[in-house]
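Missing here: one protein chain of the complex. Every other protein chain is in place.
Presenting chain A:
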């Protein structure tokens, strides 16, 4: 990665009040412009806590013991794991307008921006609905729209697609990739959906017991199958199938590493079949 990091945590440790152990230990992390960074880890590993620390909400809004440094340049947008608990607007429109409150924009601009972000998350026509009377996935889409509205440099998302339908989840990840490319923003996203992370992230962190166990570019990351399995992380089926194909000699191991999505494996498989037939004749 090039340039200066937009966000940096140095030697961060954090213990929630009334908790017997550290929720974060020895966290050293630099985030650069134009990268999508995934966070995986078992339940209670500290994914949410790490995102809160990146966002500065830990320690600001929580009691506990914090040590270490946080440096940030640029505005933040956050999508929380439980968006519903954060809603305060009476309408979807109002909910999104809150995040634009200090932007100094004129009313017409705000209205236009609201229309744009609702369209981005597939909620056209929802502006006047109550955010509390929506389906689970619709609520999650509202939260994503709010975080996008004020065009942050750094976007932190805590399991943002956990309740989205498969098409919606794919579209959100495509949107994140697009924002990264076009606006060079930094995106950090936690998720249990390793299949989507493999396809759309540049770099992935494995968090276990409050520590960063792995911090690698996506392809080498998913090459660490044993380590992932040890921590109970789902290795995407495409990768498991690829490994089985290598073991049985259906294809030869690719020098760049494991496949990251269906189309990639399908291409390798077709090539192997063609060259297999060539060898036979």
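Assume a residue touches a chain if its C-beta (ideal position, glycine included) is under 8 Å from a C-beta of that chain, and two chains touch if they have at least 3 such contacts; residues count from 1.
Just so we're on the same page, contacts and distances are computed from a predicted model.
Asker: Per UniProt, what's the omitted chain called: "Cytochrome c oxidase, subunit IV", "Ferredoxin-type protein NapG", "Succinate dehydrogenase" or "ABC transporter"?
Answerer: Hidden chain, UniProt protein name: "ABC transporter".
Asker: Identify the residue among A:137, A:220 or A:257 that touches the chain left out of the display.
Answerer: Hidden-chain contact among the options goes to A:137.
Asker: Even though one chain is hidden, which residues of chain A still touch it in the full complex?
Answerer: Given the touch definition above, chain A has residues 41-44, 48, 81-82, 84-85, 133-138, 141, 159, 162-170, 192, 195, 232-234, 236-238, 240-241, 244-245, 248-250, 261-263, 265-266, 269-270, 276, 280 touching the missing chain.
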